[in-house]
Each structure stands twice: as C-alpha cells, then as structure tokens.
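The complex appears here without one of its protein chains, the remainder shown in place.
Each chain gets a letter, A and B, in the order it is written, and its residues are counted from 1.
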Amino acid sequence: MAGQAPSVGAPAPAQSHGWRSSTLPDTKLLMWIFLASDVMFFGTLIGTYLIYKGRSIVGPYPLDVLDIPLTTVSTFVLLMSSFLMVIALHALRQGNIPGFRLWTFGVAFFGAIFLGFQVYEFRHFVELGLTLDRNLFGTTFFVLTGTHGVHVAIGVLWLLSIVVASYVRPQHWQAKDATYLEVAGLYWHFVDIVWIVIFTLVYLVDFI
Amino acid sequence: MAIGRQGTGSSPAAGLLQRPQGTSGIASWLTTVDHKRLGILYILTSMTFLGLASVEAFIIRLQLAAPNQQLVSPDVYNQLFTMHGLTMVFLAIMPLGTGFANYFVPLMIGARDLAFPRLNAFGYWIYALGGLFVYTSFFLGGAPDAGWFAYAPLTSLSNNPGNGIDFYMIGLFIGGIGTLVTAMNLIVTIFSMRAPGMTMMRMPVFVWMILVTAFLIIFAFPPLTVALFQVIMDRTFGTLFYVPSAGGLPILWQHLFWIFGHPEVYIIILPAFGVISEVIPTFSRKPLFGYPVMILSGIFIGFMGFAVWSHHMFTTGLGPVANTAFSLTSFVIGIPTGVKIFNWLGTMWGGAIRFATPMVYALAFLFMFVIGGITGIMLAMPPFDAQANSTYFVVAHFHYVMGGGALFAFLAGLYYWFPKMTGKMFSDRWALASFWFFFIGFNMIFMPQHFAGLMGMPRRIQTYDAGLGLEIWNLVSTAGTFVMGVGMIMIVLGFVHAFRSGEPAEDDPWDARTLEWSTSSPPPHHNFDEQPIATDRDAWWAKKYPDLAHADDGSAYEGIDFDAGGIHMPGQSWYPFLLSFAVFIGGYGVMYDNWPLAILMGLVVVASTYGWAFEGVGGHHVHPRSSAQEGAGD
Partner (left out) sequence: MPMTQWLRRAAFLVGGMLLLGGCEFTGLQSTLDPAGPIAQAQHDLLIWSYQLSWIVMIATFGVMAYVLIRFRRRRDDPDRIPAQFHGSAPLEIGLTIVPVLIVIAVAVPTVRTIFATETRVTPEAGDVIVNVTGYQWWWRFEYPELGVVTANELHIPAGRRVILNLDSADVLHSFWVPRLAGKRDLIPNQNNQLWIEAPDPGTYYGQCAELCLGAHAYMKFRVIAESDAEFEAWADSFQTVDSRAVQGDPDVQQGYQLFATKGCTNCHTVQGYRDGSSVGTPDFPNLTNFGLRTTLAAGIVPNDRENLEAWLRDPQAVKPGNYMPALWQEDDPNADEEIAAIASYLLSLGAQSGPEAQASLGGSHGDR
C-alpha cells in the first residue's frame, strides 16, 4: 500500500461506499488499529504487575493462592474457543450458515466457561484472604485479570449478538459478510493471546 | 464494531431512534456526522476552552504580579494552574489540531468524509462532554488541584479528599476515549480513502503529520488510560497502586504519565508542523523544500517521542546511566526538528513571499519555536535541568513551544482556512494589528519567565518573597497579559466580524496547492462535485499549472465514473451523542459512588451500541450533476 499507485478498478470492498485506496476492508483495519492500542493497554497493566511483583508487604502471596492445574484447564478452554472461532469463520466463508451459527455459539460458550472459571477463582482467592486492597499482589492481579475478564465478557456478548443477529437479519450474515465475523474473530484471538501472556507471566513464571 | 450492515437507514427497527435528516437547528448539530461540521464544532469548542484557560492564566498572573500578594488563596491558586494546564493541553490545543484534521484531511485527500462518520461524531461529543465534566468540578466542590500531571501520592484519597482529583481522573478517562477513536478513524481514512492517483508520497504533509500523530495517540493514550484507571481504583476501591505504605511506587505514576505525556506534546506539535508545511509553501509560491525529508523527520520525531519520556524525571534519582540515556535521546530528537526548520527556510528561499496574515503567524511560529527548541535542548542536559526543572524556566520553555509554537501555528491555520470554512474573507489589516498585540504580549509574558526560573522561582507557588530578584520579571510578565489580552480580543472580534459581514471568499483566495482549494468556499456537503484525481504532489497546483509540475496525465483513471449511482453520503444519527451523554452521566455515577446510576448509564451505553449497530451504515445518495436532485432516499 505504501508508495504504490492504487490500481484502477480496485474493487471497493462490499462494506464501504465509493473508491478505496486499499483493498483492506475499513472495519478490519479499524480493528487492527484498536488492537494495537489494546496491546499498549494490557502491556501497561502487565508491566505494572511485573514491577510490583515481590513487593507485597503482607500476604497472601502468589504461591499461596495460585492453582496452576485449574488455570491450565481454563486456559485450554480459551484456546479451544479460538480454534472454534477459526472453524466458525471458515464455515461462514463457505456459506455454511448452520455451521457458522453453531461454532460461533461454541466460541461464546467456551468463553463463558472460561469466565466461570475466573469467577470461581476470584471467589476462592477472596476466601483465602486475597482482595483488591489487601496487598500489591491482590491489587495488580485482580485489576489485570479482571480487565481481561471484562474483555472476554464483551467478546462473549458480541458473539452471542452475532448469532442472534444471524437469525433476526439472516440476509446480513451470508458468506459475503464474513468480514464482520472476521473482525470479531480478530478481537477474540487477541483476547486469547493476552491471556496466554498473562498465564505465563502471572501463573507459570512463579512455578517454573 | 458494526454488526449491522449497509442498509438504507430508512426502516429502523421498532423502538430504535430514527435517523434525522434536517440540516438546520440544534438537532442537526447534535446528530451531524459531517466531518466539516464536526471540525467546526471542534474548533469552536477548543477556542472556548482556550478562553477559559486564558482567564485562569490571567488570574494567576495577577496573583504573581508582585510578591506576597493574596488575591486568591493557595487552594484556589492550585486549582487555577491545574485547570489551566489541563484545559490547554487536553481541551484546547490538542482538539484544535483534531478539528483541523477532521475538516481538512478528507478534503486534502479527495474523500467525502472520514471512514467512520458516526464514530467521528462520537469522538467529538465525548471530548466536549468530558471537558464539560471536568469544568463542573468548579461548582461541585472544587477543581482538581494537583497540577496537570497529578503526581502520586498527592492524588491519593488520604492526601486529597474531596472530588477534585476524581474529576481529573474520570474526566480525562472519558475524554481520552474520544481522542483514541478519532485517531483510529483518521488512520483508516488516510490509508483507505485517498483519491485515485494519490499515493502516500503525494499526500499533503499536513495529512502525513496527522497520520503520524494518530499513531502516536494509539500508542501513547493507553498508558495514560491505565494510570488514570489505577488512581480511580485507588480512590474508589482502595487498591494500593500508589500507596507508599503498602509498597506502592509513586514513581510508577510518573513513568506512565510521561510515557503518555511526552508523545502528547508531539501529538500537539506535529499537526502544527503540518499546518506550517501548508502555509509556507502557499505563501512562498513554491513547493515544500525536501518533502520526503519532512515526512521522514516527522516519523522519526514521532518514533523518538517515545524514547525521551524520562527527561521529565531527571531530578527523581533515576541514576546517571538512565539520565544519560534519556538526555541523549532528547538531544537526538532535536535534530529532525532542526531539519524541519531548515526545510521551511529552504521553502521560502527563492520564493515570492506574501506577508498575508497566515504567513505572518507562520513566521512568528518559526521564531518562537526555535527559541523554545533551544531551551528544550538546554533542559535536556540533566545537570542544568537539576537547576531548571520545576521552575519558571520550564514554564517559559513549554509555553514557547506549545504557545509560541503550536498555538501560533494553529492560528496561522485558522486564518489560512477561515475563508474555506466560512466562505468569507477577514480583514487582513485588522488581523495584522491584532497579531502584533498578541505576539508582543506573548513574548512579554514568557521571555521574562526564563529569568525568573533561573533566579530561583519554582513552579506552582502562589506567591514569592521580595528580595530574591523576582519582582521585575513577574511584573513584566503580568503586564504582558494585558497586551496579549487585547490581541486575543481583537482576534476574536475580527473573526466574528468577518463571519458576519466579511467579503465573500473565492474558492481559492490564496492560489494554494492542495485539493481543499479546488472546491467551493465553503465546500458542499459532499465536498467535491466530481471525484478529484491526483496527478502529482500538491494535486491542486498540478491541476492549475500543469506545466510547472511533473504531473502524470491522469489517463489511468480516464473514463471511470467514480460516482455512478450518486455520491454516497453518510446519514445523521442520534447514537453518537446519546452514547457520549450516557458516559458523561455515568461519570458522575462513578464519582459519587452512585452505582445504580453508573450501572443504568452502562446499560444505556450497551443499548446505544446495539442501536448504533442495528441502525447500520445507512446514508443516502447525492447527485450534484443531475438537475436539482439532492436528499434522502434510495
């Protein structure tokens, strides 16, 4: 794109109107840029966590509360949800609408399971005495993973809305509209990757 | 994120808001998605905030005119300088650049609007309401008072009870959302909506600077958002991010703030550089000297802008190695800036310079920005900075670059583009007279402040002792505010008069070089009757004077009807305003721990988002060339 003269008759992607100097759909570019800002957002939260690591004055400390086996399961669930996302997008591109609906719902469902694990974990930590205001570990852990959880929840809501929309306005969810699912998929994969980073830096690093 | 699709917008689902179609009246302004109207809203709103910040500054200067005065209490004084800084940076200067970007980027690249018109409107309303939110603090218990960079732990609940700091944290959080989405919008627009033939290297420099600025915003604002969020959490839920007794590190706030804060000043100045890079070539009647170098230096400055942040922290005890590193990067960032100055001079060299008002402001910019840049290099030396930091020397420095630099550049832009935006011409003589008051007053205010700082006057003190040698500098500085004030009033009156009864302006009163001048003044709703085609850099100049340019003949696009079926224009919408308003009210909910209200507003946000999505892209087609066919329906 940089420095090239746009080719004559570059097909204006279906979602936009008028001439385009890029073949990348507007919404997809927008999502990539948003994700770039979200990288900085999570990077700052993760950075804060790492800076404050080991600086808690009182416990509970990470080794006292983190449950690696449990969180490994929830991480696996989230990873699988990304896999389902790929399948859902493929289905929509093929025009397999029932498949697209099923797998998209599956992504949301797995995401909800992940959230369920998170809720359980948070409550368990609180029972063990780790709260937001207990120590720096509590503060940074809950804010970081809580923010991630909110991102997951928004994604779940978004995907469920897509499934519902595909029933309410089926003419708008055909193969030609796959970009809109792809954009949601990009968001979902990003949220998953952020979790991999969090899981590694918050959970695994202390135990390996 | 769009879930709905291009539709006609004329069949809303039951219970959702209709898309309004009027073009006059308040509703048309609340629902507008037209980048030109939004640009004007940005400019008018930021000028209003500029006026408020000037009043705050005026009171500050009155208080400091003589030693040991007590016009205002220390508490009020702290609020005044905090709000002055916050307003100038977040609510006046940066949005002024955004306003110009909004209005002129589509015109300069030959597009008809931004890529996401409703998102654009949302960006404006959330800025305006975020600013309003912060200003209601004056009536709701007191404005924030910890300085515009609000260092921890001065902002903790125990050190700063009351709501002032919450207004700061929540207000900027809200406003920052707007900045971020507008930056995203501009990037997509610039990448994807350039006219046929307009390669990246044929874009006007102003557009390039906006592109770099938008990327800076994408990467710089999130750390601020996180830092604000952390303090809000500390103050609302008792988290320990900046609580020293729990091991919290106040220096973390400084790092996060300045990782945002330094790029922020480049976010402010790069659009200003872009304006100057349009004005100087136009009024020298020559192309910009060294176009690729100007772009490269802009990108380099943007990039380096992320590598210098700790020069705001030289006195915090980072150690000699860190100080050396940031000192060197801060020196290096001066080099591309110097190159730009040379290129502007090179543009004027060999030209036929016209001293119209925009050019006069641009020249003043050059003068004052060089001075500000020089003091910046001085401050980049940690040992000297150890003396000058947090004194009036720094205050003088940043006013020279932000005021003498950005503000004067944007005034050049305002005069340059006023005829285009309003279709009226202003009086050059009145404008020049007001310039002299403004310029002389400005220098009277800020040049002495260098010396006040060197003589030992710290920042943010509401008074100072006699006998330290500070009196003369402060007195002259305050006297300057009257001169500059006269200039400001004259400028405003000049614009108002021109708007009401100025001579009609031509399409291209300056014989300029870029595409916005190829359409009428003001442009029609759809910007261009025919899709412009770029055959060279300075696309409009190349059209007017094909012999002078190395244009291609545009044959690649011959015969293509770009607007077959009519020009598609976006439809108005209530959702951007509604969503912003819900966030605004929700801010008060969070402020007062009124969780039902916050949650209710959250639900309105969610509902508005769904409404926005289901409303779809919408829009209507315009047929400027067919007989009298304009309006809705398709």
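Just so we're on the same page, contacts are C-beta pairs under 8 Å (C-beta built on N, C-alpha and C of every residue); 3 or more make two chains touch, one makes a residue touch a chain.
Everything numeric in this text was worked out from a predicted model, so none of it was measured.
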item	value
Contact list for the unshown chain, restricted to visible chains	B
Touch with the omitted chain, as defined above, among B:427, B:463, B:520 or B:594	B:463
From B:99, B:382 or B:480, residue that would touch the chain that is not displayed	B:382
Touch with the omitted chain, as defined above, among B:390, B:427 or B:520	B:390
Touch with the omitted chain, as defined above, among B:147, B:238, B:602 or B:624	B:147
Residue among B:142, B:334, B:522 or B:554 touching the omitted chain	B:334
On chain B, residues whose C-beta touches the chain left out of the figure	73-75, 78, 145-147, 151, 153-154, 159-160, 244, 247-251, 284-293, 315-317, 319-320, 323-324, 327-328, 331-332, 334-335, 338-339, 341-343, 345-346, 348-355, 360, 363, 366-367, 370-371, 374, 377-378, 380-391, 443, 447, 451, 454-465, 467-469, 545, 548-549
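Here is the rule we go by: only the chains that are shown with their structure count from here on.
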item	value
For the chain A and chain B complex, residues of the former touching the latter	1-6, 8-9, 15-22, 24, 26-27, 29-31, 33-34, 36-38, 40-41, 43-45, 48, 51-52, 55-57, 132-133, 135-136, 138-140, 143, 158, 161-162, 165, 169, 172, 177, 180, 183-184, 187
Complex contacts: residues of chain B adjacent to chain A	1-6, 112, 115-116, 180, 184-185, 187-188, 191-201, 218-223, 225-227, 229-230, 233, 237-241, 246-249, 252, 256, 531, 556-557, 560, 562-563, 567-568, 610, 613, 617, 619
